[in-house]
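One chain of protein is taken out of this complex; the other chains stay put.
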Amino acid sequence: MNERPKAGPRWGMAIDLDRCTACQACSTACQMENNIPPPTPEAAAQRRAIRWMDLVPYLEGEFPRVKLRLLPRPCMHCDNPPCIKVCPVGATVKGQDGIVAQVYPRCIGCRYCTTACPYTVRYFNWYEPSWPGDLGQALNPDVSVRPKGVVEKCTFCHHRLQKARDLAAAEKRELGPGEYNTACAEACPTQAIVFGDLDDPHSEVARMTRSPRAFRLLEDLGTEPKVIYLREGEA
Amino acid sequence: MSPRPTARRAAANRRHPFAPSAAARSAAESRGPRARALLLAAFAAACTAEARQPIAYNHRVHVKDLEIGCETCHATSRNGEVAGIPTLSTCADCHQQANGTSSEEKKVVEAVAAGRDITWARLYELPSHVFFTHRRHVTVAAIACERCHGDMGSQTRPPPRQLVALSMDRCLECHRERGASQDCDACHR
Amino acid sequence: MSQRAQEAEVITTALRPQHGSEDEALIAPVLRTTWRFWAMGAVLAAVALWGVNAYLVQFRWGLGVTGLNRPTYWGIYITNFVFFIGISHAGTLISAILRLARAEWRRAITRSAEVITVLVIFFGIGSILIDMGRPDRLLNIIKHGRFQSPLLWDVVSVSTYLTGSTVYLFLPLIPDIAILRDRTSGFRHRFYRALALGWTGTPRQHRVLEILISIMAVVVIPIAISVHTVVSFVFAMTIQPMWHSAIFGPYFVAGAIFSGIAALILAMAIIRSVYRLHDYLKPVHFDYLGVLLLVMTLLWFYFTFSEYLVTFYGSEPVHMAVWWAKIAGPFAPAFWTMVACCFVIPLVILANRRTRTVKGTVVASSTVLVGMWLERWTIVVPSLSNPRLPGTEPSYFPTWVEWSIFAGAAAMFALLYMIFTKVFPIVSIWEIREGREAAVAEVVGRVKSYLPSGDGTVGGRAA
Partner (left out) sequence: MTLRRRDFLKAMQTAAAAAAFSPLLTSCRGPDRPRSRVATAVPPPRGAPESWVVSTCGACPGGCGIRARLVAGRLVGIAGNPLHPVNRGGLCPLGISGAHAVYHPDRIRGPLRRSGGELRPTSWDEALSTLTARLRDLRQRGLSHTVALLDGTRGLSRDVAARFLGAYGSPNHLGGRPWNDVTATEAMRAMQGVETGAAYDLENARFILAFGSGWLEGAWSPVGAARAYGIARRGRKSGRVQVVQVEPRLSVSAAHADEWVPIQPGTDGVLALGLMHMVLREGLENRQFLDQWGFGFDWLRALVLRDYHPDAVSERTGVSVANIIRLARQFASTRPAVAVGDDRNGPGVQSVESGMAIHALNAVVGAVNSPGGVLTPPGVPLDPLPAFGSDERGARGRAAPPLGGGRADGPSALQAWLEGAGSYPVNLLVAYGSDPLAMLGGGERARVALRKVPFVVSFSAFLDDTARLADLVLPDHAWLERWQDDPTFTSRGFPVLGLRQPVLKPRHDTRHAAEVLAEVGRGVGGPVAEALPWRDFQEVMKLSARGIHRSGRGALFDVPEAEAWVETMERNGWRATNFGSFEEFWAGATARGGWWDPVYDFGERRRVLRTPSGKIDFGPLARSLDPRGTRKEPASAMARAPAAPSGYPLKLHLYPLLFAFGDDQGPLPLVQDLLGRELQESWSLWVEIGQSDARALGLEDGARVKVESEEGAVEARLKVYAGVQPGVAAMPVGPGGAPGQAWRRAMPGQAAALVGPRHGPTGSASAAGDAWVRIRRA
């Protein structure tokens, strides 16, 4: 069930928290790229704003010894994902790219995967997605607008992989390095987010994974996440 | 119009009676009750109404007799995402003046003279959540047009409905046959 | 005639009903309907319609009209799902066990129990369907069902249980339907004749029915156990704190039997007072069921206590967050009310005989039902409200849509139950008669078989 058919590259992401300034350009770029309906004051108050790439704040301590760490959190695209095990209709699957995909036309909205995910990276369309006025003009044609009642989550912008692979096939060549990059990695002003093939030892993301500062979120749960964080500070 | 067609009428209709056209299903899939009304309407339409074309274009004459390739009119089927509907200028190349006697061609010549674009009714519209490019299938995989669009070449009148009903099962069968990727996220976006 | 047969004869004549033909009181509700039934039916129908309207609003606008949010994706609907499936264990499990144990006092209560099961399962499954984001894609579960998902195990086991318990309800009903067939005319007669499957009461038919019922009784128990184990697996198979633990299987089954008995007692009490079946649902029934309830209270407390103790000593931060949220956090009121309603009050009432009367057991089972609903609430919601990663300020409270759908479901269940009592006798007439004629003799024989063999006189030693 979760053994990985070794065909395509093993796409992964490295986030260097020492370079990240928590400016949230990544979450906005993600929302614009993936046609995520803009949140409204009511949706935000009801905790229903959809943010595939969200900023997770860790606040510890009392004044004056206070430590605040801010951590951009996409979907981990685990190699042993707890969400895929529980989906009753196979609406969330992992293909050869190692990307945990969400198939919107099949999802029945039971939200079992949202409760199974320990990282709570999955979001649900509580309402019909709406774009007031003509904000709806700014929709990306490469991504479908999810209907009400289905679960959605970060897809590592895999629609860009589809287009890049289609172009590569049309030009009868392999997928070049850097041809497929996620919207958040592209928008990050400090190049803190790096995306690439974890199995290619020469790729930047693989190099960052070998850094002594590297760690993974909730590593002890055995989900084998493919988003690697690099701790801030010296070392 | 009761939403469930009787078995008798289904037999008369070559295309699968219960599969509403792709457009209707996609609309229903992607948006709430208003879309379900669309599904009902399309469901009804799927059984009876035909796609009305402004001009009864005769494929057989162009394809079989004059041996015009598909890509001359459907220009971007070789290197684009959509096959493309011929523009007025494509028709104008040959139809400045009437080549034959058919009344339909007279309409074309009038349109070319008036410079009025011909609005063809769309027969194939993939749901918005499907990623499909013609160039990958026509050029890279070298699949013949007939495989998905049926034998359009021999049609004398514009067909009311898709000759070959496009459904996910058909695509998957072909993908299985040719060893193409069957990952959901290969085609779903 | 052997001495034993004479004794049986004496007892059965003593038990012959005083007034009119036998068991008239049982058939009366089926034949005559008083205005009180229509009034009560109207009220329940109104509440049910209000529930349907609430669901249509949700169907039209999406789950946004509920109080659910991120990270509390499941709430009252899933609580109702577990609650109703829990109650459904009242019927088959209890009546099947009593039948196999040949406990004679079961004769009057088996059918009312089985009816609870069959009717309440629809609302169990219904709660999941209501909770679905895309109910119009319902058939995806069958078309593209993936058996690795605990939800699919649920679908299979609950549907098997539904068919099993419906058959188990229908088999003992056949003789009564035959009785009704002979007593009614016109449309009802045709209806009963169709359902009676040509029952005439010949010994051969009786033997076949007995065999079938005992087979079903044996088969339905493991199915019932599997249903609630699998319902608990929906939670246990995730890695959520205080969900992912081995105790959930037995804990949910115990909880189910516990709330099942409570529901049964409540139903019996209502039937008893409305249809004046004091002769058939005697205080002894309530007494014995009260004892069963007492046993389940203790068992339930045992499971709860061990789960929380184990979690406390494990003191993993993620688990302790949920633990403290229940014990002293925002869910403390619900948690402590649950402990009071499920353990303290029933224990006090049921432990001593003087208070284990009909009224006492009814009070105990009402609090148990409330407690068990809260127990499901404090299992589902707190674990979701304390996610592992920070960054969400969970707060969930059901909106009117959710409460209306809950009320509508409960009202619809009560309504269907009432309608059932109008269509079929709620107490099994032929089992009462069989009990009256043969049971006494048989019991006496059985009791004698338990004792040391001797020729009926006391052992060798001097008396």
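Should a chain be cited, it is by its letter among A, B and C, assigned in written order, with residues numbered from 1 in that chain.
Basically, a residue touches a chain if its C-beta (ideal position, glycine included) is under 8 Å from a C-beta of that chain, and two chains touch if they have at least 3 such contacts.
Quick caveat: nothing in here was measured; it's all calculated off a predicted structure.
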Omitted chain's touching partners, listed by label: A, B, C
Touch criterion as defined above, residue of C:46, C:103 or C:139 at the omitted chain: C:139
Hidden-chain contact residue, picked from the options A:18, A:166, A:179 or A:224: A:18
Sole contact to the chain not displayed, among A:28, A:80 or A:96: A:28
Touching residues on chain B - with respect to the absent chain: 3-4, 10-11, 16, 18-20, 28, 31, 33, 36-37, 39-40, 43, 76, 80-82, 84, 126, 128, 169
Footprint left on chain C by the chain that the document does not show: 53, 56-57, 59-61, 64-65, 135-139, 142-143, 391-393, 399-401
Footprint left on chain A by the chain that the document does not show: 16, 18-25, 27-29, 31-33, 35, 38-42, 44-45, 49, 51, 55, 57, 59, 61-64, 66-70, 127-141, 143-145, 186-192, 232-234
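Just so we're on the same page, only the chains that are shown with their structure count from here on.
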Pair sharing more residue contacts (C-beta pairs) when A-C is set against A-B: A-C
Separation of mean Cα positions, chain C and chain B [Å, integer]: 57
Centroid spacing, where centroids are CA-atom means, of chain A and chain C in whole angstrom: 45
For chain B, residues that touch 2 or more chains besides their own: 32
Per-residue overlap in chain A, given as positions that touch at least 2 other chains: 128, 147-148
Contact set on chain B toward chain A in their complex: 29-32, 35, 79, 127-129, 131, 133, 135-136, 139-140, 181, 183-186, 188-189
Touching residues on chain A, where the partner in the complex is chain B: 93, 95-97, 99, 101, 103-105, 128, 142-148, 155, 158-159, 162, 166, 169-170, 172
Contacting residues of chain A [partner chain C, same complex]: 1, 46-48, 54-59, 73, 82, 85-91, 106-112, 114-116, 118-120, 123-128, 147-151, 217-218, 221
